[in-house]
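With one protein chain removed, the remaining protein chains of the complex are shown where they sit.
Chains here go by letter, A and B, matching the order in which they are written, and residues are numbered from 1 within each.
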Amino acid sequence: MEESGPRSRTKPDRAGTARERGVQTDSRGQGQAPRLSKGNLFTLLSLWMEIFPQDQTEGDQCYNVCVSQINPVGLVVVKDGKVLGLHSSGSELHAGQAAILEHRAKLSHSSLYFSRRPCATCLKMIINAGVSQICFWPSDPEVSIISEEAALDALASDKLKSNSRAHICVPLQPLMPGLAQFVTETSRNGDFMEKVAEDDPEVDLDLGLLSEQLRALASLSSRFLVSSSEQHQQVLSRMNLENFCVEPYFCGLRHNMEQLVQVLSAVVAGVPGYSNYGFYSSDTSAPPQSGPGHGPDPGPVSAEVAVHCMVQARLLSYRTEDPKVGVGAVIWAKRSQMGGLYLVGCGFNAYPSGSHFNEFPQMDDKQEDRQRRKYRYIIHAEQNALTFRTGEMRSCDASLLFVTKCPCDECVPLIRAAGVSHIYSSDLDQGRDKGDISYRRFKHLIETWACGRSIAQGLQMEISYLAIIWCRTSLFYA
Amino acid sequence: MEESGPRSRTKPDRAGTARERGVQTDSRGQGQAPRLSKGNLFTLLSLWMEIFPQDQTEGDQCYNVCVSQINPVGLVVVKDGKVLGLHSSGSELHAGQAAILEHRAKLSHSSLYFSRRPCATCLKMIINAGVSQICFWPSDPEVSIISEEAALDALASDKLKSNSRAHICVPLQPLMPGLAQFVTETSRNGDFMEKVAEDDPEVDLDLGLLSEQLRALASLSSRFLVSSSEQHQQVLSRMNLENFCVEPYFCGLRHNMEQLVQVLSAVVAGVPGYSNYGFYSSDTSAPPQSGPGHGPDPGPVSAEVAVHCMVQARLLSYRTEDPKVGVGAVIWAKRSQMGGLYLVGCGFNAYPSGSHFNEFPQMDDKQEDRQRRKYRYIIHAEQNALTFRTGEMRSCDASLLFVTKCPCDECVPLIRAAGVSHIYSSDLDQGRDKGDISYRRFKHLIETWACGRSIAQGLQMEISYLAIIWCRTSLFYA
Partner (left out) sequence: MEESGPRSRTKPDRAGTARERGVQTDSRGQGQAPRLSKGNLFTLLSLWMEIFPQDQTEGDQCYNVCVSQINPVGLVVVKDGKVLGLHSSGSELHAGQAAILEHRAKLSHSSLYFSRRPCATCLKMIINAGVSQICFWPSDPEVSIISEEAALDALASDKLKSNSRAHICVPLQPLMPGLAQFVTETSRNGDFMEKVAEDDPEVDLDLGLLSEQLRALASLSSRFLVSSSEQHQQVLSRMNLENFCVEPYFCGLRHNMEQLVQVLSAVVAGVPGYSNYGFYSSDTSAPPQSGPGHGPDPGPVSAEVAVHCMVQARLLSYRTEDPKVGVGAVIWAKRSQMGGLYLVGCGFNAYPSGSHFNEFPQMDDKQEDRQRRKYRYIIHAEQNALTFRTGEMRSCDASLLFVTKCPCDECVPLIRAAGVSHIYSSDLDQGRDKGDISYRRFKHLIETWACGRSIAQGLQMEISYLAIIWCRTSLFYA
C-alpha cells in the first residue's frame, strides 16, 4: 500500500520465481506441453458461454415468459475450423435463435457446440439453416426435464434429429494426460498471481490459487455435472439417449465431463476474483475517470465481463503449437446501437496455417544462433485473431482485444490500424525490450492514452487506444 | 362507425364464417392445396414488380431521356433458389442496371426473371456479370417494338443471346389445376374481407370481391396479354422468336399467360383498394400522427407501396408446404440516405429445408394427441425470411416486414431482435391465445408503440416497433 504513484516495477523478483518474465518463450512447461483438442476447446467455450454475465443495463421489457422452465445455454459456432460466434441465452432470445439472427445463411455447413441439448424450436431453425453438425452436452436440456413440456420437446427433438441431415451428437474426447496439472501450473506462474504476491508478500499463493480453484470447481460441478449415476441415467433416458447408459461408455462419459470441468476450474482460477484487483486503465498517472466512491473507469464492459472474456483468451492459449508458451486472444465489439457484444475474432499463437509439425524452428532466445530461432516463423495470437476475424469491426463500435500476453512491437501497429479501441491484458512486460521480442511500443501506446482521450472529445469519432491492465484498484484511492 | 375507441373484437362471427380465425391451421383449403411452382412464382413477382409504385418524392432531376420508347420492366433475381432482389425500372435506371449496381459479382450464377425482354444495353451487362439464366415474358420488349430502335435492339439482343453462355429462355410452366379458384377462395375468406363485412354488414362480399378481381384482371390483361393472336405473332417475329408461333406451343403459351394473370388478379383482389381502408398504426388509442384532414401516419412508405408489398407476401404464401394455411412474408428496408427501397428477404411457412414430403407431422390443433401436431416442426414465414435474408438490415434504415398473418409469440422476439422497425399485417388475431399458437406478445408490442415513440424522440436511434394493420381510416376521425 506504500505505492501511490505509478508503480515502480523494479522490485527484485521473489525467490523461486526468478524466471525471465514476459519474453514470449518462457519455459513455463517442460518439453512438449499437453494441448487441448479442438473438440474439447469448443466444448469448454460453450460451457463457459452458458454463464456469460448478462448485461443488466439493456433495459429490455421482459415479458415474463414462463412457458416452461428454460435452462440458459451456451453456444459456439464453428465453421472451417474457425470460431464464427460465441452466444448465450438472453432475456428474450435463446442462444440458438441469437446465432440464427447473427449468422443467417453463413450457418450452412457449420458445426454448433451447445452446452445443453437445445429446445425443439431452436433445433428446427438450426436444421433449417443447413448446419452440418450439432453437438451438445448431455445434462438437463434447455427445456428442463423437470418441466411439463420436456417430454413433448424431447419427442420433437428426436424426430427432428432423425429426419434431418445434420449430424447430431455428443462431443466426447478424452483429455491429454496431465492437462489439468499443466493448466494449474501456468495459472500459478501467470502474471496475475505474481502481481498479487508482489503487492502483498504475506499472501500464500499456492493456498490462494487452490482455494480459488476449489471454489470454481464446486460452482461449475454443481451446474454441469450430474451428481449421481442413477440421476444421470434418468436424464439420458428422458432425452431418448438410453444407449448412452451402457457401460463402459457411460462411465467414460462422466469421467471426461469431470476432467473438462477440472480444466475449466484451473483456467478460471488464473483470473481470480480477489476483491482489490480488476481490469482498469493502466494510465495510473491520470486521475480516475469516474467520481470518488465509484472507482476508476473499467472501460466499455463491466469488470465481470472482462474477466469472463480473459478466461476465453486463456482457454484458447492451450491450443498453441508453441511448446513453451501459449498466448490466446479474443476480440469482441460492442454495438453502439441496440447494445450487446458480438465476437469479432479469436486466435492463438501458431506456425503458419497449413504447415506441418516441426517444419519450422522451435528454438527460443536461449539458442545462440539467431538464425534458428522461432520468432520469424510463429504467427502471434493477435495476428491470427485479426487475420481470420469473422465479424466486422465498425468504427462506431468499441472493439475490445483480450490477450493473455502484452502485444509486442510487431503486433501493435496491426492492432492500431485494425481499429481496436481497447486492449485488455494482464501482462507486466509493457515497455520492455527482450532481444528478439520487444514490448516498447505497447508502453508508448498506453502513455498516449490520456492525451488521446482529450482529443477524442473534440473529434467525436477519434478512437482512443486504451490499454486496460489487471491491477490493484486500491492504488487509485491512495 | 359506432366504434370510436380501440375496437372491440368480441362481436359474434357472422353465420357462414364461423371458422376458428387466426389459428395458423385454419382449414381454408380442403386436403392438399394446389401450389405455385417456383418458376411461376418468380414470373408472377416479376410481372407485379413492373408496376411497383414509383416514389415521386425522390426529387431526382429527370433528364427526359426519350431516346426511344422504353417500357418499364420488373425483375426478380434468384440465386440458389432464393430471391436475391426485386427490382423495377426507375426514372434513371433500367431494372437490369439497378440489379447490376446492387448485386454486382453476386449476380454470377444467378437466374433473372424479367417481365419483358430487357434491352441490349442491359443484356450485355447482365451477361458480362456471369448470370446463368435469363427468363423473360415474350410481349412488347423493354425497347418497344413500335420504336425506331427496336430492330437494332432485337438484332443486338439476338447476337448477345447466341454468343453468351447464359441460358436465355421464356418461362413456361402450366399452373396446377384449380389454383386460381383456390386463390379466390382464400382471398374471400381472408381477414381483409371479413373486416369489411364486419364493419358494414350491408356489403355483399362476393360481389365486391368479384368486381375487384375483374377490375384487376382488366388492368393486368391490357398490360401483359396481347389481345389478338396475329398481333402476338408479329411481336414474336420482331423479337426473332418465330419458332414460338408454331402450334400447339403458341396456343399453350398464351393460355398459360392468361392463367397467370388470372391468379395475380385473384391475389390482388385480396388486398382491395376500398376507399376507407388502408394500412395504419394499430394503436388506435393514440391520436392520429398527422394533422386533421391528412389522416393518420401510414409509416415510412405510402399506402400504395404497402398494398403492393402485401400482395408480394400473399403471392409467396401460395408456395407453402402446409396443406392447410399458407403464410408469406417480405422484408424491405428504406435507405436513410439517397432514398429507395431494397429487398432484405422473403419467405413462406415450410418444413425445415432439406426435409422430404410427409417427413414431419401435418396434423393441427384438432388432433387430440399434442405430440403429433405440426407446430413443433414447421418453420414460420417470418423465420424463413429472417434466416435466409440476403440484404443487410442497417440500424439507420427503416425496415418493414409485410406478413399475411399476425406474428406469433415464437416469432415476435426474433423480429424484435433482428431490428425490424415496422410490421405490416392484416390479421385480426393479435392478443389471442389459441393453444399451441399464441399471439399475445404481438398485442403487447403494439400497445407499447406509442410509448416507444416518445422514447425514440429522446434517443434518436432507438427503434420504435410500429405495427401497422389494415384498418378503417374513418375510425381515426370519429
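Heads up, the rule we're going with is that contacts are C-beta pairs under 8 Å (C-beta built on N, C-alpha and C of every residue); 3 or more make two chains touch, one makes a residue touch a chain.
Since the structure is predicted, the reported quantities are computational estimates derived from the model, not experimental observations.
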| item | value |
| --- | --- |
| Contact with the hidden chain (one of B:I127, B:A197 or B:L210) | B:I127 |
| Of B:S46, B:Q97, B:N349 or B:T404, the residue in touch with the unshown chain | B:Q97 |
| Touch list for chain A against the chain that is not drawn | 352-355, 359-361, 370-371, 376-379, 383-384, 386-390, 395, 409-410, 413-414, 416-419, 441, 444, 448, 461, 463 |
| Those residues of chain B which, in the complete complex, touch the missing chain | 61, 63, 65, 92-93, 97-98, 100-101, 104-105, 120-121, 124-125, 127-130, 152-153, 155-156, 159-160, 163-165, 337-338 |
